[in-house]
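Beneath this line is the structure, given in structure tokens, with notes to follow.
Note that one protein chain is taken out, while the other chains of the complex remain in position.
Moving on to subunit A:
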Amino acid sequence: MSALEDRIGAARAEGRAALVAYLPVGHPTVEDSIAAMTAAVEGGADVVEIGVPYSDPGMDGPVIQQAVDVAVRAGVGMRDVLRAVEAVAAAGAVPVVMSYWNPIERYGVERFATDLAAAGGAGAITPDLIPDEAGPWLAASDAAGLDRVFLVAPSSIDARLRATAEACRGFVYAASTMGVTGTRATVGDAAERLVARTRAVTDKPVCVGLGVSDGDQAAEVGRFADGVIVGSAYVRELLEGRGPEGVRALSAQLAEGVRRRSTVSP
């Protein structure tokens, strides 16, 4: 039923959290970004969040802003995104698109759902779309059999946690800290508390994003979450010129982190 839930479930059956890698399409170029996504999969990512470039990424910190800005200036659009989806599927990971809402609305919500499903995409994560405003997307994703992931935050009251988790298919995205994307020295216990609160209202997988950058943090988060989402750290590999090799090595480190058996609860 849900490609994301199946893959996260398979990781759980191995006694570990899934590794979810974010990379935006079109940085440094479309081809290079696809090569980087493939490298992330080769290094051990289970799921790739394929970022749609957007001119006003209000939830992103400087690292992702800088990368996405390059792609926006180059005119990267949904057609390029769909190519990346196909490439990630071919590499053997589950592709899920991550997009601010306007590029999807502009492309056409139903058209987006149809084309994404045809390209082999599992669904989409929409960081600035709350279920309250998602009517057309709920209908289109149902019709196309796509997953849809909404975010919960430490500030979400229980009623919203419940309603948001209810609207999700695939997993629930726990935005662990209040703030924008970017690596952080410590993950903090807000993430664990948010995951516990979310688990109290849903049986769906809960993945944690915002701030994870290395194997130790991945191990720490993997102890209480079903998936560990890493974005800025991957993008930094590309910004600092380490290319696909850097991405592959980071994936390997993170994949080792989520597999540290000593720390994994059964």
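The definition used in the following text is that a residue touches a chain if its C-beta (ideal position, glycine included) is under 8 Å from a C-beta of that chain, and two chains touch if they have at least 3 such contacts; residues count from 1.
In the analysis below, contacts and distances are computed from a predicted model.
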| item | value |
| --- | --- |
| Listed names "Tryptophan synthase beta chain", "Protein-glutamate O-methyltransferase CheR", "Sarcosine oxidase subunit gamma" or "FAD/NAD(P)-binding oxidoreductase", matching UniProt entry of the absent chain | "Tryptophan synthase beta chain" |
| Omitted-chain contact residue, chosen from A:Val63, A:Ala153, A:Val221 or A:Ala255 | A:Ala153 |
| Touching residue (missing chain; options A:Asp128, A:Glu166, A:Asp214 or A:Glu256) | A:Asp128 |
| Listed residues A:Asn102, A:Thr202 or A:Gln253, member touching the removed chain | A:Asn102 |
| For subunit A, the residues touching the chain missing from this view | 53-59, 61, 65, 69, 72, 75-78, 101-107, 127-130, 132-133, 150-157, 160, 164, 175, 178-180 |
